[in-house]
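Here is the structure we will look at, set down as structure tokens.
Let's look at chain A:
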Amino acid sequence: MLIAFYIAGVIAVVSTIMAVTRSNAVHALLYLIVSFLAAAVVLFVLGAHFAAALEVIVYAGAIMVLFVFVIMMLNIGGETEKAKERWLVPKRWIGPALMAAILFAILSYAILNQPVATASLSIVEPKTVGISLYTQYLLGVEIAAVMLMAGIIGAFHLGYTKRKSKHRFLKGE
Partner candidate 1 sequence: MIIINLIGILMLGGTAAWIGSRFHPHAARSISLVSVSLAFLLILGYLANNLSTIGVTSPGAWLEEVRFSWIPAFGISVHFAMDGLSLVMILLTLFLGVLSVLVSWKEITDRKGFYYFNLLWILAGIIGVFTALDLFLFYFFWEIMLIPMYFLIGIWGHEKRVYAAYKFFIYTQASGLLMFLAILSLYFIHGRNTGIYSFDYTDLLGTQFDPKTGLLLMGGFLMAFSVKLPVVPLHNWLPDAHTQAPTAGSLILAGLLLKTGAYGIIRFAIPLFPQAAHTFAPAGMILGAIGIIYGAKLAFSQTDLKRLVAYTSVSHMGFVMLGVFAFNQLAYQGVVMQMVTHGISTGALFILVGFMYERAHTRDINSFGGLWATVPKLASMMLIFALASLGLPGLGNFIAEFLVLSGSFQANMIITAIASIGLVLGTVYSLRIFQRVFQGPKNKEWNFSDLSWREVIIIGSLVMVILWLGLYPQPVMDAVKPVITAVLGNL
Partner candidate 2 sequence: MMRYLWLVPVMPLLGFLVLAFFGRNLRKSIITLIGTGTVGLSALLVILIGIEFLTSPPAGNAFTLKLWTWMSSGGLSPSIAFYLDGLSLAFIFVVTFVGFLIHVYSSEYMRDDEGFARFLAFMNLFVSAMLILVLADNLALMYLGWEGVGLCSFLLIGFWYKESANAAAARKAFIVTRVGDTAMALGLFLLITEFNTLDIRSILETAPAHWTPGSAKVVWIAFLLLGGAVGKSAQLPLQTWLPDAMAGPSPVSALIHAATMVTAGVYLIARNHVVFELAPIAMKTVAIVGASTLLIAGFAAVVQYDIKRVLAYSTISQIGYMFLALGVGAWSAGIFHFMIHAFFKALLFLGAGAVIHALHHEQNIFKMGGLRKEMPVIFWTFLAGSGALAALPLVTAGFYSKDAILWYSWSSEKGSLFLWAAAFLGAFITSIYTFRMVFITFWGKMKTHIHLRPGRAMLIPLVVLAVLSIIGGFLETPHNLGHITLFSGMLSGVLPEVHILHSGAESTELILQVLTALTGFFGIYLAWHFWMKKPGFLFRLKQTRAGAALHHWWLTGWGFDWVYDLLIIRPFTWLSNINKNDIVDYISIAPSNLVVWLHNLTRRSQNGNLRWYAAGIALGLIITLTIALFL
């Protein structure tokens, strides 16, 4: 299992890096899906089976597909990005990478400076998750539902582009 963790971890990291650096948006997304799948493996190894499943289904499956969909719709697969981005200019990425590295270093410092001895990980069954979701976190689920509703209403409103008449406020523009 440990091996699986490491392999999955490495894949996740590498594919995420690829996802972040690819100039072709579709490629990037595909790498990201790989990354999510690897992350799902990690989650599985960590004992969160239910979460691992959700990671695959919702993240890699639903959300990323949404992204792909939009990219396809806008038809900005490679060219737009390529034309404008000069990728291998260090100026572009060195600062952010440095910052992220520092942040990672700080977090590593914090993680590795643990006064408590290494704890063991245990499996959390989907059942317990389900039970707590519908007992203790019932209100949370409600709120999440409202949140989704808000998201849907928002997306619905923003996605609406049918009429061509302009808003009165914007006629001047």
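Candidates were picked such that all candidates are chains of the complex that A comes from, given by their letters.
Just so it is clear, contacts are C-beta pairs under 8 Å (C-beta built on N, C-alpha and C of every residue); 3 or more make two chains touch, one makes a residue touch a chain; residues count from 1.
From a predicted model like this one, the values you see are computed outputs, not experimental measurements.
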* Asked: Number, please: which of 1 or 2 touches chain A in the complex?
  -> 2
* Structure fact -> As the complex stands, chain A meets candidate 2 at residues 95-96, 99-100, 102-103, 106-107, 109-110
